[in-house]
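A single protein chain has been omitted from the complex, and every remaining protein chain is retained in its original position.
Up next, chain A:
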């Protein structure tokens, strides 16, 4: 189990509808951009082979989720087992920025992660390519929020202009790998603990 887990990094992308989650995923995985994506229903799935630190090879499984609130009830089916969660907002949409915190909370509630405090998130402020006058979320505000949520790494990106997407996903991959290994270690510990309990405790006996 642990060896298999080491090779697969599960990443989940969350954020309001229309912030560019699907576009970011496609930009990262296939370096393409299209104006013609349909709204994601349920979740879309893509994979990419990643190499980190020169020698560590892993497969990143990216789940791109639907942004509409109504679909949140099925989040649990997709959140489980995630190694990193990417929170996306649109720099031209203040509401999507305000919702970042609730997306994080939503994830923590449903994903059932072992240690919520250390679980890795990455925030992406997308649509950086649009003209300045349309941007409503300041970099300052974004940094403040990222800090307040526990020093979450923040990247300003553009899927359309291919700005910062690879850099961001490298960070995501690194975080995911770390989390995956931490989880695997925790699993080992649990496993050993379990054995210890059996060895240390009284042998269970039947009273009949």
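Just so we're on the same page, a residue touches a chain if its C-beta (ideal position, glycine included) is under 8 Å from a C-beta of that chain, and two chains touch if they have at least 3 such contacts; residues count from 1.
In the analysis below, contacts and distances are computed from a predicted model.
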item	value
Undepicted complex member, UniProt protein name, chosen from "Exosome complex component RRP43", "Centromere protein L", "rRNA 2'-O-methyltransferase fibrillarin" or "LANO_0H23926g1_1"	"LANO_0H23926g1_1"
Chain not shown: contacting residue from A:28, A:78 or A:155	A:78
Candidate in contact with the missing chain, chosen from A:30, A:59, A:112 or A:167	A:59
Residue numbers in chain A that touch the chain omitted from display	17-18, 35-39, 41-47, 59, 61, 66, 68, 70-71, 73-74, 77-78
